[in-house]
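Then we have chain A:
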Amino acid sequence: MTGALPVALGNYVALASVMFFIGVVGVLVRRNPLVMLMSIELMFNAANVLFMAFARAWLQNAGQIFAFLVITVAAAEAAIGLAIVVAVFRSAATVDVDEVRSLHG
Partner candidate 1 sequence: MRLRGDVNVLAPIAILLPLVAGALLFVLPDDPRLGKIYGTLVAFATLVVVLLARHADWSVRWLARPFTAAFHVGPTPIGWWLALLLGLCTLCAVAATNLPRQRSFVAQLLLLEGTMIGLFFARDLLLFAFFWDAMLIPVFFVLLGWGSHPATAWRYFIYNFAGGLLLLFATAAFGVIYGSTDVIGQSGAPLIGAWAPWIFAGFALAFLVKTPVWPLHTWMPATYADAPSPLVAVVSAVQSKAGLYGFLVIGLAYLPTYVARFAPELVVLGAISLLYGATVALVQPDTKRVVAYSSLSHLGLIAIAIATRNPLALQGALVYIVAHGLFSTALFLILGYVEEREGTRSLIRLGGLGHANPRLTGAFTIAALAALGLPGLAGFVGEIVILSGVYQAGWTWAVIVALIAIVLASAYMLRLLQDAMNGPVVDDLPVRRDLTWIEGLAVAPLLIALLAIGIQPHAIMAAIAGAVR
Partner candidate 2 sequence: MIHHVMGNDGTYPLLIALWLLPLLGAILCWGFGPWLKARAGWLASALVGASFVLAVLSWGAGTQSVGGTLGAHQSLLSWIPGFDFGLLLDPLALLWVFVITGVGALIHLYSIGYMDGDAAFARFFAYMNFFVFAMLTLVLSDNFVGLLIGWGLVGLASYFLIGFWFFKPSAVAAARKAFVLNVVGDVGIMFAIFLIVANVHSIGFGDAFAAAGSYATPTLFLICLGLFVGAAAKSAQVPLHTWLPDAMEGPTPVSALIHAATMVTAGVYLIARCAPLWSVNADAQMLVGTIGGLTALLGAILGCAQWDIKRILAYSTMSQIGYMIMGVGVGAYEGGVAHFFTHAFFKAQLFLGSGLIIHALANEQDIRRMGGLAKKLPYAFVVMLVGVLAICGTPGFSAFFSKDMIIYGTLQHGHPWLYAVGILTAGLTAYYMLRLLFVTFLGSYRGAVDPSDLGIRHPELAGLPSDGDPAPQDATAHHHAPAWIMNLPVGILIVPSIFAGWLMFGGANSPWAHFFAGQFPVPNVVVPPISEGATSAIVFACVLVGAAVAAARYASKGALADAVARLRSESVRMPALLSNRFYFDAAIDALCVRSAQLAGTFFGRVADPHVIDGTVREAAISARWMGTLMRSLQTGLLRAYALILVFGAACFIVYYALAGGR
C-alpha cells in the first residue's frame, strides 16, 4: 500500500541522487573546509529528501523522525566542524586541507 504522492517517487530519488553526487564531488575537489562542510550538508539533505519521500510514500512516520535526527546531527556536526576549522586556523594559519596533514603516519 502506498500513499498518494503529487509527484512520482522516481523524481525524488533522482533529485536526491543529484544532490548527493554534487555533495560527493564537492568534498573531493574543494580544498576549503567550509565548502567541504557545506557539501556534507548537501549529502545529509539528499538523505533527508529520500527519508521524507519514502515516509510519505509508505506512510511510515519513522522516516520523518529520522529526518529530524539527521538535521540535529548535521547542526552539531557543523558546529564542531567550524570549531575545528577555527582551531586549525589559529595553530596552522591556513585552512587549506591539503596543507594540514599532521596526522600522517
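On the choice of candidates, all candidates are chains of the complex that A comes from, given by their letters.
Here is the rule we use: a contact is a pair of C-beta atoms (placed from the backbone, for glycine too) under 8 Å apart; a residue touches a chain by one contact, two chains touch by 3 or more; residues count from 1.
Predicted model, so just to flag it, every value in this text is computed and none were measured.
**Student:** For chain A, which of the options 1 or 2 is its touching partner in this complex?
**Tutor:** 2
**Student:** Mind listing the chain A positions that touch candidate 2 in their complex?
**Tutor:** Touching candidate 2: residues 24, 27-28, 31, 97-98, 100-105 of chain A.
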